[in-house]
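Quick one: the structure is below, and I'll ask about it shortly.
The complex is shown incomplete by one protein chain, all other protein chains being positioned as in the whole.
We just call them A, B and C in the order they show up, numbering each chain from 1.
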Amino acid sequence: MKNTFGQSVSVTIYGESHGPAVGVVLDGLAPGIPVEEDFIRSQLTLRRPSGSISTARQEPDPFQILSGVYEGKTTGTPISIMIPNSQTRSKDYSATRALARPGHADYTAYCKYHGFEDFRGGGHFSGRITAGLVAGGAVAISALKAKNILIGTHIQSCGGIADREFRNLEEDIRNLNQKTFAVLDDDKAGQMQEKIRQTAEQKDSIGGILETAVLNLPAGIGEPWFDTAEGVLSHALFSIPAVKGVQFGNAFSLVNSYGSEYNDAFRMQENQIITETNHNAGINGGITNGMPVIFQCAVKPTPSIYQAQNTVDFFRKEDAVLEIKGRHDPAIIHRARVVVDSVTALVLCDLLAGRFGTDWLA
Amino acid sequence: MKNTFGQSVSVTIYGESHGPAVGVVLDGLAPGIPVEEDFIRSQLTLRRPSGSISTARQEPDPFQILSGVYEGKTTGTPISIMIPNSQTRSKDYSATRALARPGHADYTAYCKYHGFEDFRGGGHFSGRITAGLVAGGAVAISALKAKNILIGTHIQSCGGIADREFRNLEEDIRNLNQKTFAVLDDDKAGQMQEKIRQTAEQKDSIGGILETAVLNLPAGIGEPWFDTAEGVLSHALFSIPAVKGVQFGNAFSLVNSYGSEYNDAFRMQENQIITETNHNAGINGGITNGMPVIFQCAVKPTPSIYQAQNTVDFFRKEDAVLEIKGRHDPAIIHRARVVVDSVTALVLCDLLAGRFGTDWLA
Amino acid sequence: MKNTFGQSVSVTIYGESHGPAVGVVLDGLAPGIPVEEDFIRSQLTLRRPSGSISTARQEPDPFQILSGVYEGKTTGTPISIMIPNSQTRSKDYSATRALARPGHADYTAYCKYHGFEDFRGGGHFSGRITAGLVAGGAVAISALKAKNILIGTHIQSCGGIADREFRNLEEDIRNLNQKTFAVLDDDKAGQMQEKIRQTAEQKDSIGGILETAVLNLPAGIGEPWFDTAEGVLSHALFSIPAVKGVQFGNAFSLVNSYGSEYNDAFRMQENQIITETNHNAGINGGITNGMPVIFQCAVKPTPSIYQAQNTVDFFRKEDAVLEIKGRHDPAIIHRARVVVDSVTALVLCDLLAGRFGTDWLA
Partner (left out) sequence: MKNTFGQSVSVTIYGESHGPAVGVVLDGLAPGIPVEEDFIRSQLTLRRPSGSISTARQEPDPFQILSGVYEGKTTGTPISIMIPNSQTRSKDYSATRALARPGHADYTAYCKYHGFEDFRGGGHFSGRITAGLVAGGAVAISALKAKNILIGTHIQSCGGIADREFRNLEEDIRNLNQKTFAVLDDDKAGQMQEKIRQTAEQKDSIGGILETAVLNLPAGIGEPWFDTAEGVLSHALFSIPAVKGVQFGNAFSLVNSYGSEYNDAFRMQENQIITETNHNAGINGGITNGMPVIFQCAVKPTPSIYQAQNTVDFFRKEDAVLEIKGRHDPAIIHRARVVVDSVTALVLCDLLAGRFGTDWLA
């Protein structure tokens, strides 16, 4: 399978940056789940490029629900949502057609598709394709929320500036889901935005780390092999362009601790089994234990920068220099956040429906 | 799918720590690949617990190839390899049956299997199950080696002690594959082993980071969505007990760099397209670009420690204190390394057969 | 997986009879395959209801290729084709909402979707959904044809009237693919059409058997278990509404013969290995042998008839009588034929790409 993910609840995406449309087919969701078009719209807006960091307001992506929704609720059949590509400029790409943008997929696309790829604007590799994920994810997020399963993502760090850590998870998540620039500490948000602006002036780009928390997942979700909760989530998360690392509970930092520090002691609390710490990030042996699931995604610096870069012409097989034109984001981490939420929600719907049956989310 | 992974080449594992056997069924490998029982044996030996760090020599796991091999070569049909569990001590586990070992899957197993799980020795969650992966992986590693695709893993860091970085990848990999304790710098190996011994004396445990390099993978392997090379590898790697993070090209450290530093410039070298640096770790847009694929796995400290730990009795739903008996490793990272190699090889065989057809590896 | 079929080449369909659109996402086809919109259009026309048997000409379904095609060729990324639903009459279905049409899926849809299904015009169970399969199948048929793999289907029997048997397969297939009413013997075509007209006058319906031949498939396609060529084809073919049986080589008639009659003797012919007869229908042990693959699909009589029928009201749980209004086909077998061709082509593309790699069809 390629552009389809999930077994019980599956998502299929399609589209090219400069083609007629991008879209998603979401299959296997229970019947009877309310579909709020306004929420889909607001989620799509979070994903859109925002020109400058401060100007978040823009016309939202138009979209059309083609199937699977009747009288405002899911029918249980595939939900097809199409998002037309408007105003794709028919600029002439032919001059730089074969100049592989460093850090981008131009060259690997050529290796795979032998030159037949629609290369305009990154084609099928464009971040634009995540609009389908966000539209489908919005339906999944709503379905989970109705079960009190909450997802929230903040920019843990960006360009070297760190946000504060999660404190009260439920409150933090609710706050994050109101924000356009998802940082817990507003001062840090300002610093990050300033950093992004400075970076833009230097014709450069930056990345960072997104941290996601999932609350109220039932214990018992995931498999010991191979469909661990970690494995399935990471599989999907690595699809998000620019994600190059996925860790649970800040694992790469914590591996140097001792077992006596890392182990999470179990305790009874109000007749529930909890752990006193949560270094295992809500997952033991690949299976959720009822504690919050916490993970981080490493988002590499946006590869599109305005400086001249060394590269090759892969048609001519010769060295070349590339200077990228047009308007590009000096950072996409604040936009990637809604994609992480969306992908997470889609994966969780799949795991939950597989565990408890197709009607569980209804 | 649960205990099966892969589409074109798939691997199915089974077994419990104290059941009659563990094993693997490896399906979809091309016919005609030589199967060397000695290599399977030596790989299994690398995975075995080694009592003390210094005594690596022990009787290897016996194993039996039940199908799929004829006259020393794969037939193209499922390769079933069974590894009997010898000398499982019928000790009485009932006293601590319901005391969830912190960091272990006892409690989540109970949430998932409702008490029917074979809990003895960790049951299906035991690291013992990876013996099947290693046996199957040995066949995959050989198949790849015949195509000059080389895999090597070293302990990048353990208990705070860092190995040197990869230099000459091909030479480093060949050296690593001769070593029982896979560290590039022998001085650092000694320090790590000393650290492990000290940790054992403190009744504690440590973890670390494994770093893997894959050489000579063809360009064009992987998908933009959802089966990115990163995503499929991470999905499988997270099955390995104790792995809590997977990053490509040390992404969590590098995200704070600028795009101008992170981007890998393309260059022509002897008529081949290469990149001058390799921060993207051989993968652009989810697809291999022909450069070495490099990734790191965060291995948490072994959860079994000899100190008294707070926990709960999940039958009685009450607080408890647990003191683990028996012999446990203060570190498993040096043993996990062969599992990482094996899983990597199995995943790559799947991706290659999917891309180039079932006979490509023959 | 539900509305998605195939592993190497997969097809996802969506839509409801009276929703905004039906459509298909075809993923995994090699890059560089020409996509002829005229051929898609003519295939869609073959599937359309034709009012009377004799009036085949009607406006074709409009469709839009949303992705995966660039400059007239496949790019290798998902091909999304949308077919808007025009002129769905907003008639009032509420009176008969809960009256299960015998032979239809109204009641089982209710069991599965709990009343949230879009029941108008059969919703997601409508034959209308096959338009997506036909559009996607047209691309697959073209790809196969370029490899000289030919598919043809005729009405083996309809309402008790039998067509002649296949003779010269290649010629027969080429002729069939020119015909709107796919019968080898034109006299029999006339008799069948007359029979359909008479049946319509009786307010009744008829079914029949479709027979399909596939030429020039390479030997070696399919698996012994479980993805036999027969099994994978039948899996997909049973999705076609009204198909209730799939046999290879007229098996249900031939099972009473002796082994000495049924076995197909191998012979050399022009240095090729062929069989003298073809009772095994081109498949031995689940794998193609290079001979034509021949199968038959039993198509039940169209369930929509104008006679009063006993049924139940499944909301009220009481007996009822239903008289269906509107315009319905007294036979759909002549329209189902293009769906069988399409499904067959999609399955074969999947099997071929899985066997020979993703580029084989290019």
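Assorted remarks:
By our rule, a contact is a pair of C-beta atoms (placed from the backbone, for glycine too) under 8 Å apart; a residue touches a chain by one contact, two chains touch by 3 or more.
Quick caveat, the model's predicted, so the values are computed rather than measured.
Among C:68, C:136, C:152 or C:241, only C:241 touches the chain that is left out of the view. Mapped onto chain A, contacts with the missing chain fall at residues 7-8, 77, 224, 354-358, 360. Touching the omitted chain from chain C are residues 1-5, 7, 13, 100, 102-105, 107-109, 111-112, 124-125, 129, 157, 159-160, 199, 202, 204-209, 219-220, 222-228, 230-232, 234-239, 241, 243-249, 251-252, 254-268, 271, 273, 275-276, 279-281, 283-290, 296, 298-305, 307, 309-312, 314, 317-319. Even with one chain removed from view, chain B keeps its contact list with that chain: residues 1-4, 7, 10, 12-16, 19-23, 25, 27-28, 31-32, 64-68, 70, 73-80, 82, 112-114, 116-118, 123-124, 359, 362.
Just so it is clear, only the chains that are shown with their structure count from here on.
Set against the C-alpha centre of chain B, every other chain centre is closer than that of C.
Both copies, chain B and chain C, contribute mostly matching positions to the interface they share, with over half of the numbers common to the two. The geometric centre of chain A is 27 Å away from that of chain B, both derived from CA atoms. The centroid of the Cα atoms in chain A and the matching centroid in chain C are 38 Å apart.
Across the assembly, chain A contributes residues 1-4, 7, 13, 112, 124 that each touch 2 or more other chains.
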